[in-house]
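With one protein chain withheld, the remaining protein chains of the complex are depicted in position.
Chain nomenclature is as follows: A and B, assigned in order of appearance, with residue numbering initiated at 1 for each chain independently.
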Amino acid sequence: MSQNFDVYIPVVLLMGFAIIIIIGALIVGRFIRPHHPTELKQTAYECGELPVGSAWSFFNVRFYVVGLIFIIFDVESALMFPVVTVFKELNSIGKGGIVLVEILIFLAVLVSGVAYCWRKGDLDWVKSFQNTVGNKIKK
Amino acid sequence: MNETIVTYLKQFEFVSRGYAGLSPHMATLVSVIIFGIFAFVIVNVCAIIGGLGTYAERKISADMQMRIGPNRVGPYGILQFLADGVKMIMKEDTVPRDCDRFLFFIAPFFCLVGVFATLAVLPFSNGFILTDLNIGVFYLLGVASMVGMGVFLGGYSSNSKWSMLGGMRGASQIISYEIPVTISILSIVLLTGSLSLRDMANAQTGFPTGWYIFHNPFTFIGFFIFFIGILAETNRAPFDLPEAESELVSGYNTEYSGMRFAFFALAEYVEVFVVCSLASVLFLGGFKVPFDIGGNTIIGQLLQVGTFFGKAFLLYYVVIWVRWTLPRLRVDQLMTVCWKYLTPIALFNLVGCAFWMYFFDGKSILTLLLQTGAAAAGGHH
Partner (left out) sequence: MFLKFLFICSSLAVLFGSLMVACTKDIMHSCIYLFFCLLGVAGLYLTLNADFVAATQLVVYAGGIVILMVFATMLTGGSAFQAHNKFGFKKIPMMGSRETYIIGFISAFLFIAITFKLLLNLKEGLTPLSGQMPFETVRIIGHKLVTDHVLPFEISSVLLLGALVGAAMIARPRRG
């Protein structure tokens, strides 16, 4: 249709290449690789022992917390990118001060949140259980 | 303005004349073919770089430990990676019985698609860039985040405890370290005023004095934060917890064998190259050649490509060097480093860069020193 969407052609092409390479190699390999499955071969290797039970079990909640904090910073960066991009332009016409103050306020609010989490020990990986118990004993 | 390899080629007369006679549909088709050829070349070059990366890793580590390393296949063993590839493709493809077959199959796709898609915006030179998107570096962050998903799925689908642990660690580590990396990139975007990687490189000069790493104290610290961040994002030592061989066998790819394993390895090594070249573009002047020798001609472009690859390989060497020098971190140290050190410092850097822009109008520290020096010298007369 128009010329300008052509800039996205390489993106699609490269993704396509990646998919083709994997599928192609697996199909080509099918003809030259041996295929002798045995009962023992098909169990999970783990560390050489026979696996006991399934690996899909409860996981610690802190992974989830890391994910949550990540998303918050991710959204923050997504909001910051446009503002930061125009900073230079606006600075050259003398409006840099306003943008600077806006960036500072935006970051200050977020940093206060991080500071709160830090103070309360939410950023500690080995947490919290020992900490709370320790605090109680201290009290 | 979006620039692509096609728009670069169009400045030569015979190409633009050829384009002028085509209908819009045919023009798109021709563009697809040109893009296809260049994308094919770049994918192959990067795959070979990834392969040579495995060779370099073994050879350099051997050098550091006073061993010889691979030396049988080809001169100095340089064809070792091809032998490895042939071996991989001839290996039996074992799939654990209890695994989640669909996810097991699809996990390498995430890694490889994510890594290859980043190649689209890498500026190999002023003209040789597949496509210079307006949102360049942001796009790169977006597609690179698919790798985290692939690592997690590889660990999860295997239904093996070590893989599971490695996958969880890998995903949480990749997303955590994305934060300091993104904030460091933000400070460079602030100085450039553009998201396109080509503009970022063009805003620097061929000499180290004009590089962003020496632009001001904040970017100097920012470079190291960025570098530590990319080490962690690509699961390299000292942050190789997802594949810590002494505790997790081989981490998230323990259960993968043959070609499927090879794709994980390929994706990892190509990603290291991609992030190294990203670091060189953001902080070390990218493709800029001193005095801009050659200009926009083909020879000039090739010089620029050489500069680009030289810087990227230098950083690649440092990455390997770091691996064989530093011991591995613990998980809690890993998270402490990310959330309590790198992220606050990166935020501080961002604010510092903003102040620098505001007070000094984006001039580099060297320019300022020269100016004050000149002013002082002028005062004496």
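Before moving on, here are some points about what is shown:
We take it that a contact is a pair of C-beta atoms (placed from the backbone, for glycine too) under 8 Å apart; a residue touches a chain by one contact, two chains touch by 3 or more.
On a predicted model such as this, the values are computed, not experimentally measured, just so you know.
Which of B:Gly127, B:Gly148 or B:Gly166 touches the hidden chain is settled by the complete complex: it is B:Gly148. In the full complex, the hidden chain is touched by chain A at residues 1-2, 4-9, 12, 54, 56-59, 61-65, 67-72, 74-79, 81-86, 89-90, 98-99, 102, 105-107, 109-110, 112-114, 116-117, 120, 122, 127-129, 132. One chain of the complex is left out; on chain B, the residues touching it are 1-2, 24-25, 28-29, 32, 100, 102-103, 106, 133-135, 138-139, 141-143, 145-146, 148-149, 152-153, 156, 168, 171-172, 175, 178, 195.
The rule is short, and it goes like this: only the chains that are shown with their structure count from here on.
The part of chain B that touches chain A in the complex is made up of residues 2, 4, 6, 24, 27-28, 31-32, 35-36, 38-40, 43, 89-99, 108-109, 112-113, 115-117, 119-120, 130-133, 138-139, 156, 158-164, 168, 171-172, 175-176, 178-179, 182-183, 186, 189-195, 249, 254-255, 258-260, 262-263, 331-332, 334-336, 339-340, 343-344, 347, 350-351, 354-355, 357-358, 361-362. Residues of chain A that touch chain B in their complex: 1, 3-4, 6-11, 13-15, 17-19, 21-22, 25-26, 28-29, 32-37, 41-47, 51, 54-56, 59, 63, 66-67, 69-70, 73-74, 77, 80-81, 84-89, 91-92, 96-97, 100, 103-104, 107, 111, 114, 118, 123-126.
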